[in-house]
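A single protein chain has been omitted from the complex, and every remaining protein chain is retained in its original position.
Showing chain A:
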Amino acid sequence: MVEATQIESKSKLNFEQCLKCSICTVYCPVSAVEPQYPGPKQAGPDQERYRLKGAEYFNEALKLCLNCKRCEVACPEHVLVGDLIQAARIDYSTHTPSLRDRMLANTDFVGTLAHTFAPLTNFALGLKPMKAVLHSVMGIDKHRTFPSYAFQTFEQWYKKHAHEQEQYHRFVTFFHGCYANYNYPQLSKDLVKLMNACGYGVRLLSKEKCCGVALIANGLSGQAKKQGEVNINAMREAVKRDEPVLTVSSTCTLTMRDEYQHLLHIDNADVRDHLMLALRWLCQKVDAGEIKLVFRKDFKEKIAYHTACHMERMGWVPYSVRLLQMIPGIDFMMLESQCCGIAGTYGFKKENYERSQKIGSSLFKQIEAVNPDYVATECETCKWQIEMSTSHLVKNPISILADAIDVEETRKCNAQ
């Protein structure tokens, strides 16, 4: 009996597998600029032992964590350091979300409202007096500009084109997320263009809610769990139809694949493997010879690739890079993998603005030095941060690919 025990050591999010090597702290972008932050090792596995002793040992300074999960990438022992910190905030924090936090967190609800009055919202949010009010009353930093809201959401556009999609014989299901619906539907349209060229029709989930990443970050995990369950149930239908569930945003993807399970305790085991970035799916299909991409001859652009933190965590950077490098006319360069500092709603908060910019500063410098035509990244909040902090525009690799392919030739190659 004794032989059968103590064979493996288990603990919550592997916190006890920590060997205290501290390499996570070396890779933590917050620790590098913020002495008030205890660092991932202490905030995670070290203080977890005290939290198990009593809730009074929870340290509110854990809110300084960006949830970039670079600590988890660095950890040689597979300790889920970032998840531990987020779980502690969910379980112990006594901080009640403010109106601002609720507004930033409810991307879905705010998105619906904002796009309904899109011209007005976009105009008002850009006004200096409005920014001043948001800054002083709401605590949303005045340097930030809200992403503009589209007149027509992707969902509205799709309704008009759904019948065209059903013409195909093969299908993928698309989780668009909030940004590619309310703010930048063009990204979703690019995805549809790319998939159609590859011979796949695009379907949407029967019901889609915001993935909930901002809810989790702002202390509203109960609501996040409800939304997560809706999403996973809807994805289950797609999985039953034997369709992959594809995404364009790296953060939504990580949240739904990993945080649902680790933080919200949603059972997504049957869906997880089918849920991925469209880039990963496409790259694997191309590698397997099942899809062929033909590119325009006249596409010539210099592109610098920024590794979003959650791309690093999922380990999917090579898929994007491989696809982009297939484009004959591309002048491709990898930026150093580092956090841009915004971390979703984190950087919008007045109290975090300065720290946010400090974290991203060396990235911004490198971008200016490289001087590309575009920066490529899969994360929309990285896009806002880089566009605000540098003179360069940022595109999702999906949009770059959609632009670079020769649609007709690709369609021919992939026709069945």
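Going forward, a contact is a pair of C-beta atoms (placed from the backbone, for glycine too) under 8 Å apart; a residue touches a chain by one contact, two chains touch by 3 or more; residues count from 1.
Assume contacts and distances are computed from a predicted model.
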UniProt names the one chain left off this complex as which of "Glycerol-3-phosphate dehydrogenase", "Energy-coupling factor transporter ATPase", "Selenium metabolism protein YedF" or "Nickel transport system permease protein"? "Glycerol-3-phosphate dehydrogenase"
Given A:11, A:116, A:145 or A:371, the residue that touches the chain left out of view is A:11
Tell me which stretches of chain A touch the chain missing from the display. 1-2, 5-11, 15-22, 36-38, 41-42, 45-50, 52-53, 55-61, 77, 92-94
